[in-house]
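Below is a slice of the complex: some chains, not all, each in place.
Chain nomenclature is as follows: A, B and C, assigned in order of appearance, with residue numbering initiated at 1 for each chain independently.
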Amino acid sequence: MAERTKAFVQEHVFPVEREIIVSGRPMDDALRVRLQEEARQAGVFGPLSPVAYGGLGLDTRALAHVLEAAGASLIGPIAVNASAPDDGNIHLLAHLATAEQARRYLEPLARGEIRSSLAVSEPSPGAGSDLTMLRTAAEKAPGGWKINGVKHFVTGADGAAFSICMAATAGGGATIFLVDQDNPGLTVGRRMPTLDHSAPGGHCEVTFDDCFVPDDAVLGEVGKGFEQIQARLAPSRIMFSMSWLGVAVRAHEMAAARIVGREAFGAAVAAHGMAQAHVADNEIDITAARALVHSTAAVIDERGALSGAARHASAITKTFVSEAVWRVLDRVVQLYGGLGVCEDELVARFLVEARGFRIYEGPSEVLRWSIARRVLRAHR
Amino acid sequence: MAERTKAFVQEHVFPVEREIIVSGRPMDDALRVRLQEEARQAGVFGPLSPVAYGGLGLDTRALAHVLEAAGASLIGPIAVNASAPDDGNIHLLAHLATAEQARRYLEPLARGEIRSSLAVSEPSPGAGSDLTMLRTAAEKAPGGWKINGVKHFVTGADGAAFSICMAATAGGGATIFLVDQDNPGLTVGRRMPTLDHSAPGGHCEVTFDDCFVPDDAVLGEVGKGFEQIQARLAPSRIMFSMSWLGVAVRAHEMAAARIVGREAFGAAVAAHGMAQAHVADNEIDITAARALVHSTAAVIDERGALSGAARHASAITKTFVSEAVWRVLDRVVQLYGGLGVCEDELVARFLVEARGFRIYEGPSEVLRWSIARRVLRAHR
Amino acid sequence: MAERTKAFVQEHVFPVEREIIVSGRPMDDALRVRLQEEARQAGVFGPLSPVAYGGLGLDTRALAHVLEAAGASLIGPIAVNASAPDDGNIHLLAHLATAEQARRYLEPLARGEIRSSLAVSEPSPGAGSDLTMLRTAAEKAPGGWKINGVKHFVTGADGAAFSICMAATAGGGATIFLVDQDNPGLTVGRRMPTLDHSAPGGHCEVTFDDCFVPDDAVLGEVGKGFEQIQARLAPSRIMFSMSWLGVAVRAHEMAAARIVGREAFGAAVAAHGMAQAHVADNEIDITAARALVHSTAAVIDERGALSGAARHASAITKTFVSEAVWRVLDRVVQLYGGLGVCEDELVARFLVEARGFRIYEGPSEVLRWSIARRVLRAHR
């Protein structure tokens, strides 16, 4: 399946990626739909979607191979319907949705018929890494809830069919709501001008203004939102790592091929020791990152995505892989020389797009803090 | 003078910089002219221009303080007429120009009346870090020379009054030519889509097509171009380092101010040890970079910009400072969290703009190679 | 088996290790024999020795768990008969020995009845990382060979029963010889004062002076030594990595336990962010190193120790793990503060002992070179 995905990405995605990645045209849904149709025909659609919904239903270990292959292009994951935030949202819904919610939200999402967004982060002084600072609040109203608040970095919001929104509810807890995008109380504001451009639907500002949702819009349990949102965490972090690993692998191969064919100072660039050191460090970083991804995938499959072991392993993996990928792309830019910082070349965009990976889904510092606390707790 | 420059940048440049840096409007000459007029009135214009031409004629040591202050904004150096490539070109002309060339090119350049460009780099397999791979060639013609070739990364070309062009000439050497921009044989092509946007005139593709220049267009000696272009090197590298240090200092201060005023996990972000580690590392990197810049400035003033000592020291300094600035800006982005990768914030642009600094004027790898060879030669 | 080995090391090895590691008493064979007898009784003897010779005959994947557990003490691997150079020598003999050679050398070695040494490295300008610089030479003599030359870093030589000696033979190749330690032509000189002390038999200088060995002392084929010695490489590098990972894990745990119980500046050291960063980085390095070891172990088991894939993976793993272990131990020393550099504490010795790991069995630079060449070759 990884081989097939690799071939699909090379044949169907590479030819169109430059327009999105280099020229900066936002990824639109027309292109997404077309690519996903091609993926379906190639038999590589929906690696993480349940088989019941037309997906491949792969376990995390198999997913690691497939998403690394899909990640070779920044728009590869969306082409096979496995990109953020839908990937984590599918997991969350599979874990928490009622049958009716599954029918309305999970199934079309898994089938690639719609996209979703995740409305958790808030402008300061609201919720960021520290979810307990949540300002958006939902009040009970007859037959449902009224949500008020402002969100930002709502990934995928532009063009999404629904939002997964986290709001504070009475009693100090939080609750997760499914909000249809056409709800008149929900306004999608501007796409934020983030360094990364390739996420379909962008990262938007979203306002909830007396946004009424019925009782059955509650995903999971009232007041349990802080705990239940964690169900997204391990899967989302590990899938993010898999896709970005694919970008690093591709950039590494592009750089290797390039320096073999260029000369400077009387020899192929590939013959210079400092270039070789970059190549070796990239190979080492990629191999270690891949080993870590696969071992964490095994933990998730064997112990469950909600286990403490999975959470610990995925925090470690996301931290390491996001930093290793950054190092690899940075060295690749250096190996390209002047053209490495010119957006004519994919590698310049790869580097810029990758910068958010060390922050999204948990900044390295917050992850390190959580990793250390788990280690230290065991010694108390 | 550094204090005065600092005040000028804060009062005159900060208010307009967002439009250029964040909104991506190219720096145009109208704005440049306006800012330089304001700089003149504030008494901070032309720190490196000779006094005879309306400049301040500072030595390198004094320049270090002033350019760090100017560098607080990405468009501060251009506002005081001390940005690449004009800064190095002024040095080169002061070193090599005949009286007539000085009158025609150096004087108006030093006065900020015109801008210049530097046409050395060529697309592969032409000259890059390895100048000896030069493909652009000049052939003797009656009364002058005919230049043919293609250049890229011609910094400042869009809107420049003249180009300093390096071309191979008979006998295996190279020659430097002064080419008026309105020469019909010179065509400025597109601005290359580099990650940095704030250089006035961009980085362009330029074609020389049977471009005729008269004999007095030769700068310096025929056939001595490879040696003579080195006169730009030490000044250009050290001035580049000074300005970028200014960017790092500003970003560091912005981050410190910001984390003092933000809370997460029950305390100010500034109270968290990992944030403090970033702040301390930034302070250390900046202090070391500054010490290195000042010590190299002293070498240049005392031993001359053409001395081996100056060349060695400026290669070391450019390598260290470009990497230290990168580390500082990267940590600042991390301290900003999500907003650090959002171009609403200057710091996101700072990071992206800075990436070229580790490649322009000599990639770190090539500089390391030259540093090592000088060290090792002494032990043979 | 890993659990049992862990328990064995804690119960039998920890109580005696301080004398060797901290007090600097050389590991003698009496202690080795005693510990190995205890290991046999605990059922953990000989993880890599063939079952036929009283060992556990584990595959590389299983070995990874067991050697990490044994590595918790610097003398744990020798206690279970799996320390350098015997570990690699067992592999080499299993691969190349005739039935008679197996009976005479492999069997008692695998049973822990004797120790062996590896005589390859030579003082400059002889063979180091570059085996082709081999100076020790063997000349054909009636009924055998005469070996002449000087070796150093002959690990395990003091007290070994035999040496595996590499010598140049006619025709430009090399040949591997089995030389009994009591051969009058072989002289074991001083133990070299290396930073590491815990290797049984030390690293010695050895001289071969008209050292006659019979024809059946040739291991493998005459003239094929350069190729055949490679059979040691992947196993030896990966086993080295496994044991050292065990040291890192133990030091990490010791540091975590320690900082939980110490106070400074008004809080437990474990509550300070910079200490937590060290703990997290150690956990990340260890987890990545372990994942890499296990994935390379799988490559060796599935593709064979002689495959190119195994050689590539083990070079990557040895490079990464040796550097990760070094980082971990260095942070641990820092977490211990002043006592971290006092040999009262095991961690001070761990750091010093570990320094050679980045050089022995291939310095990181040579390994990076070989890794890069393999990557680049694929792009030619």
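Here, a contact is a pair of C-beta atoms (placed from the backbone, for glycine too) under 8 Å apart; a residue touches a chain by one contact, two chains touch by 3 or more.
This structure is a prediction, so every number in the text was calculated from the model and none was measured.
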**Number of copies constituting the complete assembly, 3 shown** = 4
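Please note the rule applied: only the chains that are shown with their structure count from here on.
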**Prompt:** Draw the chains as dots and join the ones that touch; what shape do you get: line, ring, star, complete or other?
**Reply:** complete
**Asked** In terms of residue numbering, is the interface formed by subunit B and subunit C classified as same (over half shared) or different (under half shared)?
**Response** same
**Complete:** Chain centre (avg CA) closest to assembly CA average -> A
**Message:** Using Cα averages as centroids, what's the distance between subunit A and subunit C in whole Å?
**Reply:** 41
**Message:** Taking the mean of the C-alpha atoms as each chain's centre, how many Å separate subunit A from subunit B?
**Reply:** 37
**Prompt:** How many angstrom lie between the CA centroids of subunit B and subunit C, rounded to a whole number?
**Reply:** 51
**Complete:** Multi-partner residues in subunit A (2 or more other chains touched) are 368-369
**Asked** Inside the complex, what are the residues of subunit C that reach subunit A?
**Response** 252-253, 256-257, 259-260, 270, 273, 276-277, 279-281, 283-284, 287-292, 294-296, 313, 316-317, 319-320, 367-369, 371-373, 375-376, 378-380
**Item:** Parts of subunit A lying in touch with subunit B, wherever the complex brings them together
**Value:** 22, 121, 124-125, 128-130, 133, 152-153, 192-196, 203, 262-265, 272, 274-275, 278, 333-334, 337-338, 340-344, 348, 351-352, 355-356, 358-360, 363-365, 368-369
**Request:** Quick one: which bits of subunit C touch subunit B in the complex? Just the residue numbers, please.
**Result:** 272-277
